[in-house]
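Working notes, beginning with the structure itself.
Apart from one protein chain that is not included, each protein chain of the complex appears where it belongs.
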């Protein structure tokens, strides 16, 4: 047991990497880690998950891309990104030094594209791959890969051989059977799981009598979803043996503690960092203060206790 | 087209009943309709869905039953109710006159109980049965009936012969395949569907290092869930031919309009009526004002247009 | 029993973290307020969207159509209350629940308050005095400095104070201030562990105990069954069947 004046140990081991703390910047909410530099240095965080990368550059979606709901944010960015080649050649050298845990988030609409993209990024100097399987699977009628265990397993199995780096699979909360998908991904070779991606949701402009977003539905994130994301994190963490990175609506250090108690190895924070650019380091400090006040020496003491 | 000074027509046809407006009090958030009398007469509403009834009386859950989250409410009431017999004998005669659309909400943990309970209530003077299939199915390892199409269909098929009244099946948003469950219920003989029940969610008291609720998880309702509930309502309304009653987080007349535009025949309002006892008639007025301002003569003009 | 926007008239700190709020009708033509019984409460909600739910607060004093509340800042809801300024709107729903039955309180009456549990006793003490009860004692316990104990005399003839840190009155718990045998009825309001101790003392002494119970509430008007406690007559709603219960009916095990 620590004496009260021992600083709590916030470190986390994730797939062989040692993170200084469990707070990772969530994909799509942190660019490539450079825009935050005027506010703080990202080495204060456990790690960074990049904006979702795809094999080819994407312009993303037209029309409105953001819409606020009660305690939530809906987005329809449409995976705007420069493509993996530009990432590896131009961006990666610039950002490599920003964090000791650089996670390349990779999306795709076809298995072949996933394989090619993961192969390219995994061969470059990144620390981990996060496979975003919430994207609609063009070959399977537009259902997201992550919605069904079979589809999820096939994309994980396909990228596994080309991925020499730790492979984290990011689960969709819209899955038909979330725990089934999680188990299928573990079985197919995932080294870790992260969840949740955004909830499929709808906003209607009743005056215009149409959906707010051109794509009709969009993804819901933010504090509104926390209680559901926390439940899902616990469900998955209890079902699998590989580490689970939890996320969804985290705003405070105590929220992080809740996800750890629900079984998460580490967490990601997205929307809160959009609300306030310095949110993530503030959350890290809050977590340290909470642990000190509650006499928690390290996160293993509380992990999965609920 | 109405002249500007024609009052909009708010009536709704639901399974042969004509409701004066589409706003129905949601089950579990309106008792049996008597407590509201000091504030307004429930005949101002389209209808009332009663607190969930079970075959035998239930005390409900111990421990904390309510917990607030950002823009949401978690509850774990545990179907506290006096049982169908007491309802039919004692309560029903008292409340029969409160509304022309009295919907008896029935829950259960075994198919045999559902059949017996529905049989008793449907033989009494209620206007419709709402079958709550979100309750855990004791015989199937505690998974809710509503989580799988097969389980949902079997309970609907079992109660259908004993239910001489219109049968509305209330879907769970936690379903593995919501549209599949909806189609299975339609196929099994449901006259209408209502959705969503509460989302399975988790709250942790990080100071006590335990779940807030004795049952660990509890149901999330309120404005936080609206965007997901609205999306689900649209998904189901587009898939089935029977009428769909939408709900989840409705707070305003414009929210009602959004659900109608997403394809709902009518709506239910739960949590908002707990926040403020006169919320439901205020919502009805707001809807009327919205329709008048936008030149919408009746709800059919906007139903399902998104 | 009404729900409408009232107007804040005053909202002053009376001790660290303790405020006294008074609200009046929003217009002279507003409905005449219903008569409020001591021990009843109102659900209060500012116009802020969060927290979602209103908060139950006991009636502290009634003066004409002005309602006063005494409250302690605990979390987001009471923090919103503390930010109210004169002229601000406040949604007030009430009066709610079953208060104290003044007619049934007679003889030597002891009021036992734990911390902010003092809130409903001021109005009750006045009602008891007006009903001619002359043998009323107040025993109030606080963690540290007392608050809300002024103006009880002449309504009560004896005010006894305990503080856990000994900063005022007797050092210790409120239950050390009295012997239940000396009273015909003990009326208590405070945290659950205190209520349990008070009722246990009453039971042993054969003295009637009357408890004003707390519970988390959503609606406050009997709709949701969120505020129930286990009693000898089954699960009862604190908001409509209470908040005042005969002490011997309450099972304390039901509380988390």
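For reference, chains read A, B and C in written order, and residue numbers begin at 1 within each chain.
What we mean here is this: a residue touches a chain if its C-beta (ideal position, glycine included) is under 8 Å from a C-beta of that chain, and two chains touch if they have at least 3 such contacts.
Computed from a predicted structure; not experimentally measured.
K.L.:
Where does the absent chain touch, in terms of which shown chains it meets?
P.N.:
Hidden chain contacts in the full assembly come out as A, C.
K.L.:
For the full complex, which residue in A:63, A:97, A:142 or A:161 touches the chain that was left out?
P.N.:
For the chain that is not drawn, the touching residue is A:63.
K.L.:
Using the document's definition of touch, tell me which of A:51, A:148 or A:165 contacts the absent chain.
P.N.:
A:51
K.L.:
Can you work out which residue in A:30, A:145, A:199 or A:259 touches the chain that's missing from view?
P.N.:
A:30
K.L.:
Just name the one of A:73, A:183, A:229 or A:287 that touches the chain not displayed here.
P.N.:
A:73
K.L.:
Considering the entire assembly, which residues of subunit A contact the chain that has been omitted?
P.N.:
On the side of subunit A, residues 28-31, 35-36, 38-39, 51, 59-60, 62-68, 70-73, 75, 77, 80, 214, 222-223, 271, 273-278 touch the unshown chain.
K.L.:
By the contact criterion defined above, which parts of subunit C meet the unshown chain? Give residue numbers in ascending order.
P.N.:
So the residues of subunit C touching the unseen chain are 48-50.
As a convention for this text, only the chains that are shown with their structure count from here on.
K.L.:
Starting at subunit A, figure out the least number of steps needed to reach subunit C through touching chains.
P.N.:
When the steps are counted carefully, the minimum from subunit A to subunit C is 2.
K.L.:
Select the chain at the greatest separation from subunit A, using centres from the mean of Cα atoms.
P.N.:
Measuring from the centre of subunit A, the most distant chain centre belongs to C.
K.L.:
When you take the mean of every protein CA atom shown, which chain's own CA mean is nearest to it?
P.N.:
B
K.L.:
Measuring from the mean C-alpha position of subunit A to the mean C-alpha position of subunit C, what distance in angstrom results?
P.N.:
47
K.L.:
Could you tell me the distance, in whole angstrom, between the mean C-alpha positions of subunit A and subunit B?
P.N.:
34
K.L.:
Two-or-more-chain contact residues of subunit B, please, as numbers and ranges.
P.N.:
Residues 70-72, 223.
K.L.:
Return the residues of subunit C touching two or more other chains; collapse runs of consecutive numbers into ranges.
P.N.:
Each of 49-50 in subunit C touches at least two other chains.
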